[in-house]
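With one protein chain withheld, the remaining protein chains of the complex are depicted in position.
Note that the chains take the letters A, B, C and D in the order they are written out, and that residue 1 is the start of every chain.
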Amino acid sequence: MKEVMVRPERCMGCRSCEIACAVEHSESKDLFAAVMEKPTPQKRIYVEYVPEYNAAIPMTCRHCEEAPCTTVCPTKALKQDEITRVVTHNSDLCIGCWTCSMVCNYGVIGRQKEARVAVKCNLCPNRDIPACVEACPTNALVFIEVKKLAGVKRTEAALKLARGMQGKAL
Amino acid sequence: MTQNAQDRSIDPATRIMLKQAEKEGIETAWDRYEKQQPQCSFGQLGICCRNCNMGPCRIDPFGEGADKGVCGATADIIVARNLLRTIAAGAAAHSDHARDAVLTFKKMSEGKAGSYCIKDEAKLIALASEYGIPVEDRSREEIASELARALLEEFGKQEGPIRFTQRAPEARLKLWAELGIEPRGIDREIVECMHRTHMGVDNDATHILLHGLRTSLSDGWGGSMIATDVQDVLFGTPEPKKTTVNLGVLTRDKVNVIVHGHEPILSEMIVEAAEAPELLALAKEKGAEGINVAGICCTGNETLMRHGTPIAGTFLQQELAVITGAVEAMVVDVQCVMPALGALTGCYHTKFISTSPKADFPGTVRMEFHEENACETAKEIVRTAVENFPNRDPGKVRIPEEKQECMVGFSVEAILKALGGTPAPLIDAITGGAVKGIGAVVGCNNVKVKHNYGHVNLVKELIKNNVLVVTTGCNAIACAEAGLLMPEAAAQAGDGLKGICEALGIPPVLHMGSCVDISRILVLASAVAKTLGVDISDLPAAGAAPEWMSEKAVSIGAYVVSSGVYTVLGTVPQVLGSAAVAGLLTEGLNGVVGASFAVEPDPFKAADLMLAHIEEKRKALGLEP
Amino acid sequence: MEEKNPQPTICPYCSLGCGFYLKLEAGKAAGIRYMPEHPVNEGSLCPKGNTVLEVLNHPDRLKYPLKKTETGWERIEWEEALDLAAAKLKGSLEEYGPDSLAFLGSAKCSNEENYIFQKIARLLGTNNVDNCARLCHASTLTGLGKTLGTGAMTNPISDLACSECIFVIGSNFAENHPAVSRRVLEAKEKGAFVIVADPRMTPTSWLADLSLRLVPGTDVALLNGMMHVIVSEGLVDREFARERTKGFAELENVLQRYDPETVSRITGIPSAEIIKAARAYARAGTAAIVYSMGITQHISGTDNVTACADLALICGHIGKKGAGILPLRGQNNVQGACDMGALSEFFPGYGKVGDPEAAGRMQALWGAKKLPESPGLTATEIVGAAGKGKIKTLYVMGEDLVNSHPDSSRVKQALENLDFLVVQDIFMNDTAEYADLVLPAASFAEKEGSFTSTERRVQWLEPALMPPGEARADLEILFRLAEKLGLDFPYRDAGEVLEEISAAVPAYGGIAKERLKKDFGLIWPCPDAGHTGTPVLHTDSFMTPDGLARLVPVEHRSPAETPGPDYPFLLTTGRTVLHYNAGSMSRRCKSLLKREAELYVEIHPADARTMEIREGNKLVLESRRGSTKATARLTERVSPGVLFLPFHFPGTNVLTADALDREAKIPEFKVSACRIRRG
Amino acid sequence: MPKAVYADLSRCIACHACELACERENENSRISLQVVRDLAAVPVSCRQCETPLCAVVCPGEALNYGDSGLEYDSEKCTGCRLCVLACPFGTAELRAGVMERCDLCQGKETPACVATCPAGALFCAEAESIGGNIRARRAERIKKALASPASAGRRVNR
Partner (left out) sequence: MKESTRMLVPEEEKCIGCRACTSACPEKLITFSEEGNMRSISFPANCGTGCELCELCELCALACPENAISFIFPEGESENVEKQTLDFELVSCQKCGTPFATIRELEKVRTAISEKVPLPPKGDFWVELCPGCRQEVFRERQAEALIRERTV
């Protein structure tokens, strides 16, 4: 299963992912129209600023295995697909008890103000690539299988190493 | 997902060259646009501010994050400030162009620019009269010299409105005065923009925008208008003539010199130099049949209007011209010249020659141009091009067949002449309903819109509905490429317009010049309004910029609307991050200047908006629907 | 009494010194308000602190002096009671000499009370004065004393928040000092690595990044094993070891034998985890050791503490913020009681008994002719001596020996053997049942005085309430007793006693009542009036004569009693979060009893299965010393073969042995052998 | 926006202080803590749901969802116990004939259970702020992990 993987070292904190997410989850799916919409479209990815490092990290639902949010949800508003592991939220069933928010290790369950229900990443079911990933100008977000990410990182590390060796040889 | 050539342009020549570019692995503006995707949403909405070093700041458009910048500026303030800076840049571009024209004019009058002379004496006398300069018993040079000084003073004028605003109808002048937006010295307004948008100065969106209107007026009724008129005096007021456009104007057997940018001052000389016998002889020597000068963008429009020099293309075709492999020299002055040309010309034998003291680019051959030795520099440039001819790789040459004949040169004077010396026949046609109104369609190309799609379709819709279209800039070139600038295009017009065009032998779309020549449209509109005894905002007229992209276009839009003309924009300006500013521009301004903006990317819907507006104005004037 | 409502006060339970306010209504404690501004607990309170009103307002509070008669307890007047006590003390003194007297001070009473208490004893001519520190942290005094020069916590608790590694060994602070958790969690938030070594899996282990479940009584082996790794991997802070310590070579020599594999066999901890713990502790920029009675209550208690000090010293993790050794003490004033010299071998300020110079100083200060020269009997020894009839009269101030000393049956015998027993307390505890005279004392909220918390923070407690009935502050009782004994004490109140303390105890030199009332007290050493206190000890030099710390090698020794065929289970004892020590206060709180009503024994489900024991079964536990009943609680908190009993209920210490650490004389509460059967 | 008492379970040390504080303030404890399988402790109290099912079933309008969240008027409670049967968390209770629920210690700045929590595990917050705090902490941890790969040898003492 492909996941939204984060490469924090590449994040410049531009928040493009946040906006793309909100737009994708708006009525119109168009930036210029979305900013005028009521209820205001809400993002499900959060660029978190870490003051200590003066750096930003995009945080979004990890779709954890045996996701705690789904286990604690009394009404099964939060459900996990057994095969794809995608955790989805059915706002009709949500009673706003926020236990999901409490047990979420990543703090990525938000609250829809008007309906007073949870909002979270659904991996953009209508798209091949989630909007946040597509919006990322630096590829800090990638939509990839975990295995493959390791491959990508390996290649990058090997390249770095090779460059370093070359540098030394010179 | 990469677009194919079909998605990128409606123009066959352009499509051919785009495929060629793809084949050769050459990157164009369209490719770079794709690499820019997705573009920054904060930028698109105009809600990032870099005006001080506490920033950059940005506002969360969905209200969850920051709602104010560090200084406390809200989205409204940030959007308004950004817009004002954009207007300032646009107004500066036109006006600085004008300043150079006036300086050339002045040097000419002082005998310091021997290559230039007065081509339109009547216009000189008329302008001098407007400025109250005595003309009796004075040499043309004396008059010119005094006029030049008077015009120069408009830039630095500290008090009172600039002179050409007097050309506007009485009611409009009064309205501006009441709003406190009569433009003062051009430089002053622009400087004030920069001052107001500095950290901690003007922080009321409406207040900021009003100054935006004022600054734009100093462009439309100042900078742009001065540029047009001085250039007419120096190089002649355009008259109708036929010529050809599109990439097909480049020739396989001649030395091709492209003049690109926005000023006529050098290009006039180059056109002349290309006819110099010694250079033609040199060309022969180098194996060329002759020397072919062609234009791109508004430099092209200037020589086209006055000399019928062919045009190779619009803004978005500048790279494609080089890709033909047949261009010996790409000679540029200022504005709308892509820095990408440097790397691009490096892939071909083309010499990229920058000439303006103000504008240099990577990869250029620098041949700085000064009025004092204009002719020599021009010849040197052409010589460089000719000598470059043998470097052309015939195997690489790929010139599309497509070129289109067109009729151009419709200055206000030329239009009046065509009408028999007075606007009356046109007014009669309008009041009689044969012509519903006037559509002014102008502006650039923008990769966000399929090349020429917005321009051509909008114009076609307008003429189909009996709206006479006046055009300038890249819209004019687009229309020319689509064959709309031919009298035969009247066949595509509604019956009323068709009849008039056929009677007068003019096309239904009148090319009025370069982008500074939008001032001609203002003059024309004023003339019609004055004849009817109404304000410009009462006229059955509407403006549009279907594919606009530059900051100049924002200034133009602002002065056109401030002058009372409803204007439809085809690409979304970077203001939607503030509902207040967006609302003011699209609604609020109606109550202020009697006109407003609309945003409509679809050219057909845009035409509907314009037609509806024209209908409404006709109704208000009590005219037949 | 100053009128303040709510009245700031200090929690009377553990040694953290948490602050809170008492809300008063019509002279009664009617509520609690939290004190977020307090530097130790930041407003928080553990369950016991939360229920302190139930203690204060309890109907069982002693209200009158009581004399035991043949028909039972008889209420008597204070005059009569004090005359009786004085007469008995004098009688015993005259008849059997001063060493027939013994005094047990209280780690629950103020510094002033303990100071006066030991002064009375010593002026009467005996060093037989001690306090319950003997049962909890005596080995801290001996172990840290010989290595660092002083047996106290080196850093304040709040320092833990800036540690990069926290090594917890033999401490279940999550239950016993809950407010420490917030500092450990704060450090964890910042990325600290937490190691918890404990035979049981406790809520403290939940906070661990690495949890080491060692066999009870193998702490020295574990600590030596970690040091072995640190030495062999070159992680020693060589500069620190060279500049500030002595004895590295000898230590290195002993450590050679403690390779991870060997240690793994002794402790039952996988060698990889020992290595991991060693590296984490040594590599951290700042690392702290937190320990409690899991370290001290062994026959090797002093060695355990010594090994902790050695570990910190070779890594240089001492003398700076975020580092140090933090023995979490037991009672609210156990540190103070020791500082005040309520110890058989120390005068106030840790002047050694037997050191003529120390004795001379006290003699001069007290205007005494002569003070006894040889060290007295420790608390544990006093019980033994009483059993043998050597002690005739025992004065117990605020302690329940019966439930807190090991081998309760023997303690009861000893008490019965006494000629005269005075118990001064707030409740009729199990020890008081053996008394001849019971004196009703005021509780913490009803008196004034200074208390020294585990982090050496001396705080001033102001009275909020009047004592019930005729109960009186311990200090007042002692003043009057001294008068009856013919001792001429000039003091009128605690403040004046504190003035003398500041002269007697160098570390308290600058401590005075008015200063303590501001800013949550002072952290000693505070040698003079201008000094603002010393949160971190040993920053520049250690409190040894030459200023250098001593690295003292120690060897692993097996506990005094190990499980065998007759007694197959290893019994360990400890505390739970809902009760406190002998339970005389917490077992009087209904709300706590509701949640934890009776003695239970933790047994591993595997052991329970073999013995067909189910949750809730009544079990009989037997050791070589006696038997007790407890309810079975099946849990994996204990390892197979190990039983755990909380010591808050009568019965636990019937089983424990009085095997003592040679130096500290602390009993080995943490290990004894026992067997069980269904009851 | 309504607040509720939440717990950072990773901090809870099972000390029961919350229960005892609540019991002191409210006679009965409205929060209940239990240890699960010796490995984790979970305090449970009214979740202050934003679509409260107790209010959905309440026939007498004693329970209502209003501007300040779940509002309860014990005067209107008839003791029908339907709320108890509707609550998914088993936290609604009937005492002395009427429903009793956590009112976050109305009138106090902080609910007693939160103020007393020695481990700082309990917190009283608006639902929207929970995620933010967790995110901030998690992000910091990730960044820290990236910034300092395990070093070999001694670290320089700061």
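Note that in this section a residue touches a chain if its C-beta (ideal position, glycine included) is under 8 Å from a C-beta of that chain, and two chains touch if they have at least 3 such contacts.
Only a predicted model underlies this, so the values are computations on that prediction, with no experimental measurement involved.
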Selected residue (touches chain absent from view) among A:T71, A:T84, A:T138 or A:T155: A:T71
Hidden-chain contact residue, picked from the options D:I13, D:L70 or D:A92: D:A92
Per the touch definition above, residue among D:V5, D:L53 or D:C102 touching the missing chain: D:L53
Options D:V84, D:C124 or D:L146, residue touching the unrepresented chain: D:V84
Absent chain, residues of chain A that touch it: 66, 68, 71-72, 74-76, 92-95, 99, 102-103, 105
Positions on chain D contacted by the hidden chain, ascending: 9-10, 32, 34, 36-37, 39-42, 44, 51, 53, 56-57, 59-60, 78-82, 84-93, 97
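Here is the rule we go by: only the chains that are shown with their structure count from here on.
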Chain A-chain B separation of Cα centroids, rounded to whole Å: 45
Where chain D touches two or more other chains at once, by residue number: 137, 144
Chain contact graph, described as a line, ring, star, complete graph or other shape: line
Touch relationships between chains, expressed as pairs: A-B, A-D, C-D
Complex interface listing, chain A residues touching chain B: 14-16, 18-20, 22-23, 31-32, 34-36, 40-43, 134-135, 137
Residues of chain A that touch chain D when the two form their complex: 8-9, 46, 48-50, 52-53, 55, 57, 59, 74-75, 94-99, 101-111, 113, 116-117
Interfacial residue positions of chain C with respect to chain D in the complex: 31-32, 34, 36, 41, 43-47, 49-51, 53, 174-175, 178-179, 181-182, 185, 189, 191, 201, 203-204, 206-207, 234-235, 237, 282-286, 316, 320, 577-578, 591-592, 595, 635-637
